[in-house]
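This is the structure I have questions about; it appears just below.
Here the complex is missing a single protein chain, while all its other protein chains stay put.
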Amino acid sequence: MDMKQITINLLTKIRCGAPLIHNITNYVVMNSSANILLATGAAPVMAHCLSEVEEMTAMAGALVLNIGTLQEDWVESMIVAARKANTKGIPVILDPVGAGATAMRTAAVGKILSQADISVVRGNASEILSLASTGIVTKGVDSSVQLSPQVADAARHLAAANNCIIAISGPQDCVTDGHQFFTIANGHPLMARVTGTGCGLSAVTAAFCAMDRDEVLPATAAAFGFYGLCGELAAAISDKPGSFFVAFLDSLYAAGEKEINRLLKITLA
Amino acid sequence: MDMKQITINLLTKIRCGAPLIHNITNYVVMNSSANILLATGAAPVMAHCLSEVEEMTAMAGALVLNIGTLQEDWVESMIVAARKANTKGIPVILDPVGAGATAMRTAAVGKILSQADISVVRGNASEILSLASTGIVTKGVDSSVQLSPQVADAARHLAAANNCIIAISGPQDCVTDGHQFFTIANGHPLMARVTGTGCGLSAVTAAFCAMDRDEVLPATAAAFGFYGLCGELAAAISDKPGSFFVAFLDSLYAAGEKEINRLLKITLA
Partner (left out) sequence: MDMKQITINLLTKIRCGAPLIHNITNYVVMNSSANILLATGAAPVMAHCLSEVEEMTAMAGALVLNIGTLQEDWVESMIVAARKANTKGIPVILDPVGAGATAMRTAAVGKILSQADISVVRGNASEILSLASTGIVTKGVDSSVQLSPQVADAARHLAAANNCIIAISGPQDCVTDGHQFFTIANGHPLMARVTGTGCGLSAVTAAFCAMDRDEVLPATAAAFGFYGLCGELAAAISDKPGSFFVAFLDSLYAAGEKEINRLLKITLA
């Protein structure tokens, strides 16, 4: 698989097609996720009300469910939207923000996974491990564990058990469907010093998956690689978080074939 | 009408008077609309709870109603706030975000228009046309149609039928009360690559209308012209969306008489 060419092709399709990405996401990142999607080339919409989520999802190229700042009634909207997406073959990306930190969030993820088909679960290692009932405790919304052979095994098993892709971001990323296993070495530590960069990655993953519904595994890896290398490009411009995030949005907009060929580091194990 | 002088006068009044602008707006843009208003010189406040909207509106120079990320209970708050504004002669600006995309949003706009007096409806062409029952479908929150003679006619009829000003933003803007018809040639395509620039224009329109309640038609055109030329100034500083938006806020704060005289392009047809 030529991941550089796949990434370039998907990015080009996003920029030509401006896929509508429907986000049911948390209050903290609604603005930043919208800007991250717009910079990349996609068209974001945010809508969470039960009365309109099905209609909005039906128009979309992909659906993002994100459980940060969760309220109980939002879970119902998420499930209804995801089921509509399922009937139309629209990819659904689940971001389990803070799973493992509170019982409510862990339960919400379990409920969503049991009542709808999720294409990709994108989280940090703590959040993903909490889904595997390892007893790992998440500190707020930040990861307290690193990618290790044990975490990789847990990811493989979770993917196989839930028939979905598990995508873990962190110092080193991994993306697996339980069989194939990608590692992605792009990214920069400053990304963790800006709120919503993880959530933004879930949104960009949705945009990539929207362009190739039949190949969401490489599309997810491509999204991770592209997003991470834009972080590297931004860190070359600024080493402080305020101006770093500005440069990151600029990079998502401007980076293309040349930067992907030069920087993308995706390995299929 | 000397639109350059009118624009300069209204902007000066905003910067001296810091009018309080009460926003009942969507989650995505609460932060950006507040910053756009502050940069321009106004004083934003966000409050949506039925228990306090009347009190807050009564203090304000103008009221913004924006239906993005809508929930049903917010519509009631919007109507109560608008009626309070009506009793005090306070201008009300309605931003029909995503009208035409879902039945819920289209219905909400119809309900608000029928139960309160709206001074200005500010949207993109798709959103505005959806109010005219043309069968146009809005793609998420982005416009799928351009300004054309047909759109201009629809705007005139809508304005006359609802006794309000219809203000359409896009590559070319138009503002009409059904009789007079302004076109505004300011603006820049990068504005569409940052979330909330349309919503921010509704907020700035409110600030301009707050300074001359009896002349909201030219005040709306002035707001569009000033806002668009700040987009041009920002695009001269950066051609990428992250740094563009930073420069746009800077321009809203710093642009004045000189820039208005040099760049404002408002035509009364």
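Read from first to last, the chains carry the letters A and B; within each, the first residue is number 1.
Here, a residue touches a chain if its C-beta (ideal position, glycine included) is under 8 Å from a C-beta of that chain, and two chains touch if they have at least 3 such contacts.
Bear in mind that the values here come from a model prediction, so they are computed numbers and not experimental data.
Although one chain is not drawn, the whole complex shows that of A:R105, A:R122, A:R156 or A:H188 it is A:R105 that touches it.
Interface residues of chain B facing the missing partner chain: 18, 20, 22, 27, 30-31, 34-35, 38-39, 43-49, 51-52, 55-56, 59-60, 245-250, 253-254. Mapped onto chain A, the interface with the missing chain covers residues 26-29, 31-32, 68-72, 98, 101-105, 139-142, 193-196, 238, 240-243, 245-246.
The rule is short, and it goes like this: only the chains that are shown with their structure count from here on.
Taking the mean of the C-alpha atoms as each chain's centre, chain A and chain B sit 33 Å apart.
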